[in-house]
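Here's the structure, in structure tokens; my notes come after.
Only a part of the assembly is drawn; its chains keep their places, and the rest are absent.
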Amino acid sequence: MNELKDLLRAVADGAVSVDEAALRLKAAPFADLGFAKVDLHRKVRTGSAEVIYGAGKTAAQINGILDAMLENGQKTVLITRLSAETARAVSAVHPIDYRPEARVGILGPIPKPTGLGKIVVATGGTSDIPVAEEAALTAEVEGSAVVRLYDVGVAGLHRLMGHLDVLMNASVVIAIAGMEGALASVIGGLVDCPVIAVPTSVGYGASLNGLSALLSMLNSCASGVSVVNIDNGFGAGFLANRINHMEAKP
Amino acid sequence: MNELKDLLRAVADGAVSVDEAALRLKAAPFADLGFAKVDLHRKVRTGSAEVIYGAGKTAAQINGILDAMLENGQKTVLITRLSAETARAVSAVHPIDYRPEARVGILGPIPKPTGLGKIVVATGGTSDIPVAEEAALTAEVEGSAVVRLYDVGVAGLHRLMGHLDVLMNASVVIAIAGMEGALASVIGGLVDCPVIAVPTSVGYGASLNGLSALLSMLNSCASGVSVVNIDNGFGAGFLANRINHMEAKP
Amino acid sequence: MNELKDLLRAVADGAVSVDEAALRLKAAPFADLGFAKVDLHRKVRTGSAEVIYGAGKTAAQINGILDAMLENGQKTVLITRLSAETARAVSAVHPIDYRPEARVGILGPIPKPTGLGKIVVATGGTSDIPVAEEAALTAEVEGSAVVRLYDVGVAGLHRLMGHLDVLMNASVVIAIAGMEGALASVIGGLVDCPVIAVPTSVGYGASLNGLSALLSMLNSCASGVSVVNIDNGFGAGFLANRINHMEAKP
Amino acid sequence: MNELKDLLRAVADGAVSVDEAALRLKAAPFADLGFAKVDLHRKVRTGSAEVIYGAGKTAAQINGILDAMLENGQKTVLITRLSAETARAVSAVHPIDYRPEARVGILGPIPKPTGLGKIVVATGGTSDIPVAEEAALTAEVEGSAVVRLYDVGVAGLHRLMGHLDVLMNASVVIAIAGMEGALASVIGGLVDCPVIAVPTSVGYGASLNGLSALLSMLNSCASGVSVVNIDNGFGAGFLANRINHMEAKP
């Protein structure tokens, strides 16, 4: 705002011509981004962790970004889709905590959980665990408490029913499943909190690399269920944490 | 036709044993290429009802086929995919019992149920009932007892659980559902009898006219589940009845 | 039903504590398999409105369900996917408020809004408004304040930018768009509240009846975005209201 | 620009305070919804015609928009996807020239063509003509000369070859075809100007409502070809005219 007023004052003063000011203002809403650091800035302000999407980035690039973040006061950084090989190279510079199953690296301390309650991360099978760990670690690094409920697929309903109390006390449930993806509907019918469904590419043949589970989840006849991309554990964990930190807005 | 008659005369004379004749008759449709009536013949012999696929047939055509079947000694005939309008025209000639919801017409008495046990026809919602009725009536006309369990979708699991005893006593379960099709997996995990899954075209958007439910059911992580075409109530009822009449083969 | 009444009497008597009774009621639908009215019960208890999915139901069926709900003390009922014709027939018995654009009928008063803040319902174009109204009315009937922001598609970014303050003050944003569905990503990048994306079947050719928008939204590179089925305004409004009423869980 | 400069002059003159100006400017491109006519303004300035997408709009709505445009000094307006019925109702108020084949209405005179050269609109068959006319009329109303070359599909190559000179003199070619969509590749190989390919939904079976032609055109092995949505004659005509009016930018 100050920058804008300075310009107008300069016009008022005659220091800047009307034409010149007109030109600069035309571009203003976008060019006056002096406010370009909004992302870093906002994250620091809200206290949540910053995230680096590691796929396709070299260790040098990641280390460069980490340096910049640390300089900006960032305490905890999550690096997703990080290969073991790149993780080793990053570790030579920054002491990240690498979780191979989730392919996630964490720099700095996992914060003490805050928020409205606990996020339950449930999976249909054991093969869905890598996606689930990406979701769980994301939510933890962003500041939520997480309860893991793995291998509770609907084909053995007693496994799910045995943890009904955990589900019913959840603030948010992340339901992760491949193959037929029915877990989201069944959980959606049991709980009254938001359910984030994550289809996984687990399966073969007509699972179509996760497309079947995705379609199934989108068609869920249970209310309160929404869906993210196939294998997108990060997206689910990030959104769950955001919902878990809902506050009144005046 | 002469060859067939010769064979039967030889059986009558004792010149050919019954076993031998049975063996030759089984192979007949292929060895004796003039032998076109095998289908009628077999149905009459096994006592099950004959079926007419009504879609695209005129009332006159259907009545003609009914006449031929009655002459061949057929007692009960099922007509599927029969519009109300055609049903009215057929009724002017043959006193069929028309069920508008299932779009099925029945000529003759529904036989007293036989078979190993009861077939349970379960649906996820009320919109699946037309397909379910086609399945149920097919199984009944073919000679099975049927228990209907409608609107027990997984989004309200208590509805399904409230009928656990019915499901567990079933000889065969037909699980019919549109949208996400999770019903088949949940039931498949609860029972230890064969489950025939029927996806329906109920739903909108990403249900893709039943394709989502179909894919979901094919990916069922429960053992003992197989799938038929979208909305194919007849196919499921026919197969369920066949399984319900399994006998030892020497 | 007796079991439920016994439990409530025990609560009244002080023989069972409220906490204990709450815990048993939560599990009730599964422990007491005869207990079929749980859904009605829960809605009455939580105070939110009941919903009837009107598609494929006759006016007589809807009126019957409305009678039952009123008897159970339900004050407000939302009927979705209700044709104008059926609405007229329902109105002869119950004085519903019918909104033709959203194809929604409302019986009883829309409650005074509660919740953490306002839900913003944004659409890319004017053709998306029917889906948006279904979402908005659902959220309102369920108890949230709603701000409508229609026709702010990304091809004219100034329209969206002109309401940046509205968006940034939202508790939840519902982003509704057909064609290329870019609205969800752009909004997702602007706000830091949960964004529920609703693809619509608006468009032609390669829009594939909403599939393109659906895929686009699932691939959103903005964090905090999740997706519901094509044209599923109800699902989005219901979930947004649920998120808008998040509370601390001990 | 004048409005902006007026404001700045007012600041320079002291007639408007710096704070007041800052507020108005901040909102200007977006927040000043009075400032909704930005689009109109640009069109009037550049001299090109304004366009109304008629699908889903009532005659009353269209007439209202036309009134507003005329008031703003717009001379020619194109209305696309306009049904004959709505066109009749619009005509009662504004004397539009309705072209039923293209489903296009034109208010005001078609401008004298300008631009670098001629736009050739070529179709594979006669069934593609409605899309072609939408493209041709759009380009004409926007200010380009158009040459129509219809029914020159590749299955009868002599038809195309007989107009080689026309094609080779084109400034831009719009190649419109359904079924296998080969026209775009063949023309793309013959000319050295930009080719805009428009797949149409003409065809049956494996044409998949235009998807086959779309895919075919995207895979064109000829350089200089780009593609718009199925049946999007307007988009092609608009872009062709834009290319036909390319000017040096300093």
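So that you can tell them apart, the chains are marked A, B, C and D in the order they are listed, and the count of residues begins at 1 in each.
The working rule: a contact is a pair of C-beta atoms (placed from the backbone, for glycine too) under 8 Å apart; a residue touches a chain by one contact, two chains touch by 3 or more.
Please read all numbers here as calculations on a predicted model, not as lab measurements.
Student: Assuming the 4 chains shown are copies of one sequence, what number of copies does the full assembly in this structure comprise?
Tutor: 8
Keep this in mind: only the chains that are shown with their structure count from here on.
Student: Given a C-alpha superposition of chain B onto chain C, how large is the rotation in degrees, taken in steps of 5?
Tutor: The C-alpha superposition of chain B onto chain C needs 90 degrees.
Student: List the interface residue numbers of chain A and of chain D, divide the shared ones by all numbers used, and answer same when the ratio is over half, different when under half.
Tutor: same
Student: Starting from the Cα centroid of chain B, hunt down the chain whose centroid lies farthest away.
Tutor: D
Student: How big is the gap, in whole Å, between where the Cα atoms of chain A centre and where those of chain D centre?
Tutor: Between these chains, centre-to-centre, one finds 41 Å.
Student: What whole-number Å value describes the gap between the mean CA coordinates of chain A and chain C?
Tutor: Centre-to-centre distance between chain A and chain C: 24 Å.
Student: Touching at least two other chains at once: which residues of chain C meet that condition?
Tutor: In chain C, residues 30, 161, 214, 229 touch at least two other chains, as defined above.
Student: Which of line, ring, star, complete or other matches the graph of chains that touch?
Tutor: Shape = other; not a path, cycle, star or full graph.
Student: Which of the chains touch, listed as pairs?
Tutor: Pairs of chains that touch one another: A-B, A-C, A-D, B-C, C-D.
Student: Across the complex, what residues on chain A touch chain D?
Tutor: 1, 4-5, 8-9, 11-12, 14, 18-19, 21-22, 25-26, 28-29
Student: Please output the residues of chain C touching chain B within their complex, sorted ascending.
Tutor: By the definition above, chain C touches chain B via 29-30, 33-36, 38-39, 55-57, 199, 201, 209-211, 214, 229-232.
Student: Using the touch definition from the top, list the residues of chain B that touch chain C in their complex.
Tutor: Touching chain C: residues 126-127, 156-159, 161-162, 164, 204-207 of chain B.
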